[in-house]
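One protein chain is absent from this view; the other protein chains keep their places.
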Amino acid sequence: MIPAAFDYHAPTSLSEAVALLSKHGDTAKVLSGGQSLLPLLKLRLGQAGHLIDIGRIPGLEYIKEEGGMLRIGGRTRESALERSEVVRTRYPILLDTAQVIADPLVRNMATVGGNLAHGDPGNDHPATMLVLGAQVVATGPKAERVIPIDGFFVGLFTTALQPDEIVTEIRIPAPPARSGGAYVKFERKVGDYATAAAAAFVTLGASGLVERAGIALTNAGPKPVRSTAAEKLLTGRRPDAAALGEAARAAGQSATPSADRRGAADYKKEMAGVLALRALTKAVQRAGGR
Amino acid sequence: MKIDTTPEVSGMGHSMKRKEDPRFIRGKGNYVDDIQLPGMLYMDIVRSPFAHAKIKSINTEKALKIPGVLAVITGETLAKYNLHWMPTLMSDTQMVLPVEKVVYQSQEVAAVIATSRYIAADGVDAVEVDYEPLPVVVDPFKALEPGATVIRTDKKDKKDNHIFHWEVGDRAATEKAFAEAEVVVKQDCYIPRIHVASIETCGCIADFDRVNGKLTVYMTTQAPHAIRTVFALVAGHVGLSEERIRIISPDIGGGFGGKVPVYPGYVIATAASVVIGKPIKWIEDRMENLQADSFARDYWMKAELAAKKDGTITALRIKTLADHGCADAAANPSKFPAGLFSICTGSYDIKHAFAEVDGAYTNKPPGGVAYRCSFRVTEAVHMIERVTDILAQQLKMDPAELRLKNFIPKEKFPYQSALGWEYDSGDYARALKLAMERIGYPALRKEQAEKRARGELMGIGISSFTEIVGAGPSKHFDILGIKMFDSAEIRIHPTGKAIARFGTKSQGQGHETTYAQIIAEELGIPASAVQIEEGDTDTAPYGLGTYASRSTPTAGAAGAMAARKIREKAKKIAAHLLEVSPEDLVWETGKFSVRGAPQRSKTIQEIAFAAYTNHPQGMEAGLEAVCYYDPPNLTFPFGSYICVVDIDRGTGQVKIRRFMAVDDCGNIINPMIVDGQIHGGLSMGMAPALMEEISYDENGNVQGGSFMDYLVPTAMETPSWETDKTVTPSPHHPFGAKGVGESATVGAPPAIVNAVVDALSHLGVTHVEIPMTPERVWRILKEKGVAE
Partner (left out) sequence: MAMHTIKLTVNGEPHEATVESRLLLVHLLRENLRLTGTHIGCDTTHCGACTILFDGQPVKSCTVLAVQADGRQLITVEGLEKDNKLSAIQDGFYQEHGLQCGYCTPGMMITGTALLERNNSPSELEIREAISGNLCRCTGYVNIVKAIQHAARATKQETP
């Protein structure tokens, strides 16, 4: 499989990259890790006149906790998340997520920014970022702007990014005390998109009741699904089996998956609920709730 | 097994490290796509998006305008030379390129020849084909209904989609046995379409030399000699005479049967090279490989088993419909349109049996047996091992006990089966008992009972299979009339080293090592000093190739027999050197010595030197031999597998916790290599049981046509296989060996299915179809009210 011809640009600064994007408009695509984009081009399912490779712009790969936030550079490789000490110790939900994306070789190229910017509801980071209340920093011709994750995913393969914007950073609020998150994915094999997957993040109050809950699903609709109904059900309640079960069922109800080789819609919907329960249970455990 | 040679000689039974590995671990293998010839051009193929459609026109204008695109070959181009159709290996016919219509999705429609593979791909994009869709026949049952759309309109008198009816056994006696049976169990079973998906796809470089009229084709083929003959038969009328065709099969990146057929791409590239006069490389991509190349299975079986209340099986009846796609290209021996399906009585002493198989055309790619399957043995074993378990379930007997009760006892070998085979040797009870002991069967049953009480789903499944491999006796077996013998030619050099060539072709089985070990065993020449060559039709003796676990039973035997011819001559030379009569000499590994005077001896190396320097008067110089070995019977390897599964009640996912495989393939040449074959075979048994499937929607669109959805297991889905063995030599094979490459693929699937059914048996489940995907299992859990 051979991609159709395109032109390639390797800017060495953000401003140069953004200028190239502005110049070439719709015919340009940002090449970050390339692990989704290049297969699309090879299969000739997608076309690009110009690839703007951001791989040579310094300062886009980092993971650091700063000002009450975890800051992840837009071009940070998934494998860097897996190996990051701060991620392993402070953000286990991010580790859960990174280590089930595609396969280990793909993760050495694939980037966190790319995973979000592709707008693929089958990608794993969106659900996790939704429950973490992340912010996406986009840099365009004017300046950078901060897009709250809840407004980032617009539709199937579409995000709030403008054609001339690049994801330069992802910001995640540092976890409060007594909080925990988990991402659980059910896949047919390593390298597959999720049949169903769920992210959960809970913060418990001093009394042991759920103060804040985040529940979101992967591959459960045209865009990543955040189940506010499930979150509401859980908030203010003791996170016992009954409460988690109710919330998980509500999460499953919020899924609108479509049938494919992974399963019929009804099966995937049920699986969304099953996976939501598993993610919630693990998240509560990590929050020290059980 | 007794080992007679030193590690330096490394004859039979040594786990010699592989002679082929030094090149592979250095990246110095030589696969087809690694070969670059001067002036080489590239071919890429335009394929049909429709499963059944009339071709109204093909417009090549835009493609030909692309700089670097040299030609676009269509069916019309080939029709000028009458090369647009070719025979299949089952004497059916198949299109090379269509002139009228396409009959499956992804069928070859035209080929672009260009100066690079990138430009060829651009050319493919630019070819415009105007199709008129025709009604599509996907379901083989509907294909046989009256009034069904006829697919093979090219066949003048063909008014339906029926290919063949084949039956075996005594129908009347079987019916009587069923009428008298105390217990009858029945089961329908579908074995889906699957694809070998060797990691190297198929391809070739066709190089026609106009000056001397010689065609050399480097090709991913498991059967180079047969391919040469097919080429000569197909293209003889345009001047390609067999002595001017050379097929070279270089290193092959996995075959498993997928590299036996002749694919249209080979023929088109060859025609293009003849017309253009330059070497043409064609390498298919993975999607082409999965969507258009030969498949396996697609068998719809209905089985019935009759028994007494005490569990004694009395009769078996199976009716099968085989979906062959648009042509019968199954590469079975020609007398056996359903291959060796009549091994379906399995490991059991069943007095009466009857089996019938019908073949149907559908709008799918052709094929049928390409998945490490010994000619339909997988289907047969799946069915008998399933109904045996169903019988045990119905009688509330332990499945191991039922098997032990019905096994052909070891004293009964050679055993005549109800469907006409003479099983050479076996000790089935020993293999099953060893497997039960190794896995701790009683403890597992106890654990299962405890888990079941807690609502957990755990199952234990057994499969006690009998394989039938090594085709074959030439009186029964041929491909396109060519008898299924195989060959070896050995030359001993003056310094006592050797080169040997065979008619087979390794695709990873390690022939360069194991064949050398056979010769080492027979002649005492160290295996490291025996060079093995295969795959070049200009140098190797004629043979039918490597598939259906036939290499050791046929070519391996030929190697031993050729070596024994050499030993006979060596004896005469030794007698001459030692000035004694040949009758006074005794052979022990590597030397002849005088009976009663062992200090007087000549080594094979001394004898070899004498064969060129001091041979007896009246004897021809040299020390070499050829053998075309025609086996007196097939070999019947067997084994017992036990699988333990746990089922996730939330998702329906089946996890293999343990899998114990006890195999018996007779005497073993290289235990390390046999173990490796079993590991690989088990993985290719597990894959279709749990994950792999190619299916078609109602419009004939292929589902599972890329590695996105064709789920080849990774190391994470594959369990850590456990293996053991028993050794029951074949009485008729020169060194007591049997084939083994496919045993595990044949034996594993029913063990896994039986384990899953066992996990659910207390819920009244008696059968689960494959692949046992999480969704399929979950639906059962849901129906039975046990889904989490």
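In this document, chain identifiers A and B correspond to the written order of the chains, with residue numbering beginning at 1 in each.
To be clear about the criterion, contacts are C-beta pairs under 8 Å (C-beta built on N, C-alpha and C of every residue); 3 or more make two chains touch, one makes a residue touch a chain.
For clarity, every value in this text was computed on a predicted model and none was experimentally measured.
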Quiz prompt | Which of B:Thr174, B:Thr378, B:Gln507 or B:Ser743 contacts the chain that the document leaves out | solution = B:Gln507
Practice problem: Could you tell which one of B:Ser91, B:Thr539 or B:Thr714 touches the chain left off the display? | Solution: B:Thr714
Quiz item: Hey, which of B:Glu8, B:Asp34, B:Glu132 or B:Glu588 is the one touching the hidden chain?
Solution: B:Asp34
Quiz item: Pick from B:Ala71, B:Met86, B:Val138 or B:Ala197: which residue touches the chain that isn't shown?
Solution: B:Ala197
Quiz item: Contacts of chain A with the missing chain: which residues?
Solution: 1-8, 10, 31, 34-35, 38-39, 41-43, 51, 53, 55, 79, 102-106, 108-109, 190-191
Quiz item: Mind pulling the chain B residues that touch the left-out chain?
Solution: 17-18, 20-29, 31, 33-34, 36, 117-118, 196-201, 251-256, 285-287, 507-510, 672-673, 675-676, 679-684, 706-708, 712, 714-716, 718, 720-721
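The definition used in the following text is that only the chains that are shown with their structure count from here on.
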Practice problem: Within their complex, state which residues of chain A touch chain B. | Solution: 1-2, 4-5, 44, 103, 186, 188-192, 195, 261-264, 267, 270-271, 274, 277-278
Quiz item: If you look only at chain B, which of its residues touch chain A in the complex?
Solution: 117-118, 121-122, 125, 285-287, 650-651, 653, 691, 703-704, 708-709, 711, 713-714, 716-717, 773-775, 778-779, 782, 787-788
